[in-house]
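Here the complex is missing a single protein chain, while all its other protein chains stay put.
Showing subunit A:
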Amino acid sequence: MSSSLPGNLGSVSTTGGPNLQEYVLQGTILDQSAEALVHRLRALCDNVDQGLETFRDHEMVFALHTGGQTNNQVMLRARRSLDQADSPWQLRYLGQTDLSDKSRAVTVRSYLDALTSDTLPAFLNDIGFRLDHEFVAKGHMFRKGKMKVLVSKLFKFQKPNDLQNLEAMTSSRLVELSVVAPSGSENIADDMKVFAEQLKPLVSMDKV
């Protein structure tokens, strides 16, 4: 396996589909203020007719070391919903941030995903990936057109596979504004920036 795999993998296009990219803006907000943000988002977003959409997801990040250097590794993310037991697992690959255009207001990274059955972690183990870290994200999901806003609190496991005893990682929440779109759709970034502006006093969203 060549050492340039992470880069290569990012440029692999899914067969038949366009080359997808994820446009991301991130920010954090303290737990105390999270409620205000949720209120703000309820006013701005679309899917608020039937109450708030909550979620509880478990994400496992697997890494495959591809060379002698420690930082040269491929990361794959396996994620499942804890709310709906029968929902599929999702395998996600997030590429490295595209730094070609410094003027861009949002993070752009290549994105590949697939929905799989529940044997995904075992399969990843079998092909040489090792669990790097895992966490549980709880929070709310909002949508505004193509944009998805996740306000989530991250928890870590105290004991492996023990979903009952979770420990909060920080006293703040992660706010993530993301759009998955074919590469080259630039006006998305502007839309996202405009939306992020509207959350400004509460949370400052920026590229990572």
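The working rule: contacts are C-beta pairs under 8 Å (C-beta built on N, C-alpha and C of every residue); 3 or more make two chains touch, one makes a residue touch a chain; residues count from 1.
Following the convention adopted for this analysis, contacts and distances are computed from a predicted model.
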**Prompt:** The chain dropped from view, which UniProt name applies: "Response regulatory domain-containing protein", "Mediator of RNA polymerase II transcription subunit 17", "Exosome complex component RRP4" or "Oidioi.mRNA.OKI2018_I69.PAR.g12794.t1.cds"?
**Reply:** "Mediator of RNA polymerase II transcription subunit 17"
**Message:** For the chain left out of this view, which of A:65, A:104 or A:143 touches it?
**Reply:** A:143
**Request:** Among A:115, A:169, A:194 or A:208, choose the residue that contacts the chain missing from this document, as touch is defined above.
**Result:** A:115
**Complete:** For subunit A, residues touching the missing partner are 46-47, 49-50, 53, 55, 57, 59, 79-81, 83-84, 86-90, 92, 113-118, 141, 143, 146, 148, 150, 180
